Each structure stands twice: as C-alpha cells, then as structure tokens.
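A short worksheet on the structure shown next.
Here the complex is missing a single protein chain, while all its other protein chains stay put.
Up next, chain A:
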Amino acid sequence: MLLVHDLHSGYGSGTVLHGLSLQVRTGQALAVLGRNGVGKTTLLSTLMGLVRPRRGSIRLDGCELAGRRPDQVSRAGIALVPQGRRIWPTVTVHEHVRLAVRGQSWPIQRLYELFPNLAHRRHQPAGNLSGGEQQMLAICRALATGPSLILLDEPSEGLAPGIVSHLATAITEMVQSGLSVVIVEHDLRLAYAVASDVAVMVRGTVVHTAAVDEFRNDHRRAHQLLGLEA
C-alpha cells in the first residue's frame, strides 16, 4: 500500500507539486492523467527519490520514504520506468538485466519469457534496439529489481499502435502477478485497458479520483479536466 500525503516538490526555486495526496492499494493499478506540464513526471521522480520532496510523506507499507535516496527507494520496493525510457545505449540488453536483477521474484529466465524479443537480442547494445524494444527493456530493468510497486511514465510515447497493444498485454500480466502499478499515460485506451482507477492531476495536485469504468463514461468531467472531446 502506497500512501502519499501532502507532497510538495519541485526544481530549484520553483514548486511543481503543491500538497499532493494519493493512495495505491496493494495490487491496484492506478492511472495518473493530466495535461502536459501538470507535474506527472515530477510526481513519479519524487516518489522514486530522484527529486527531493520539500514536505509531505511517502509511505510504502508503513515505511517512510520521503527524503530517501533513489537506491534506498529501489530497495524498499519501488521501481521506475521513466519517461523517454532512459536505457543505457552502450550497455547490452543482458547487462541491463544483470545489473538490475535482485531477489527471486523476477529471475532473468522469467523476464526473457515475458519479453522474448529481448531474449533474442540479449547481446545487442541497447542503443541498437527499436523504440518498442527499448521500452520493453526499460520495463524489464525495472521488474528485475523485484519491486512491489512499479511506476510507468508514458510507456506508449512514440510507439506504433501494434507495439502499444503488446505493451498492454505485458502490463496486464504484471498487474495479474500481484504488482501495484502507477501508470502515467496520454493514450487513454492503454490507460483504461490496464488500470482499475484513475487520478487526475491539475497544477500539481490530484483533483479527482474515480474507478476507470465510472470515469470513462463521465464525458463532461473528462472534458473539463483533460480537455478531451466528449
């Protein structure tokens, strides 16, 4: 269970998150939606410890993580699939997995079964992979750390539709295996396909939460919060 309370965070002198609160139950998949620049990436970076929060608390299963270094957050059970993938171009697929792998829950064999393409290209430098394969690798690297909560930041960005459906299958499989998921996504079809709940952000706070089935039929609110056509 992730409990975020009154989180304030930002860069330099600017504040991006203004007292954000949020909750993810164990095994729940939550989609975080919001227009460009509302602070979704800042939220995930702060949860991961890459951006230091100024105030507020981040509790994972009762353990306080606000102010911890990213390596401590990772060992507490959170993993990040960052926006733009951020794989290491000169490091091979297999080396990515070997560096990240920890614990028993996702041994290398199981990861390659989930992403057979990566198994075939395991000795390639990650910079040689296609965009879709790089995204799979970023997910693979995150899973290898054996997290209980995985944060996905716009995994479908820049990918062809065929690959997005493949991605949806992989994420659904992760959820079914008991992982908690927070997914930031502009592609609502993907978000609705994998998540059970949505949280909508406006200017650095969560202003609305709802079940996916409820939110996807609430066209007026979706239009108002996200600027979508009804």
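Everything below uses one rule, namely that a residue touches a chain if its C-beta (ideal position, glycine included) is under 8 Å from a C-beta of that chain, and two chains touch if they have at least 3 such contacts; residues count from 1.
As a working rule, contacts and distances are computed from a predicted model.
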Can you work out the missing subunit's protein name as recorded in UniProt? Choose among "Cytochrome bc complex cytochrome b subunit", "Branched-chain amino acid ABC transporter permease", "Nitrilotriacetate monooxygenase" or "4Fe-4S dicluster domain-containing protein".
"Branched-chain amino acid ABC transporter permease"
Please identify which residue in A:100, A:114 or A:175 touches the non-displayed chain.
A:100
Contacting the left-out chain in the complete assembly, out of A:66, A:80, A:136 or A:181:
A:80
Taking the full complex into account, what residues of chain A touch the chain not shown?
48-50, 69-71, 73-75, 79-80, 82, 86-92, 95-96, 98-100, 102, 141-142, 144-145
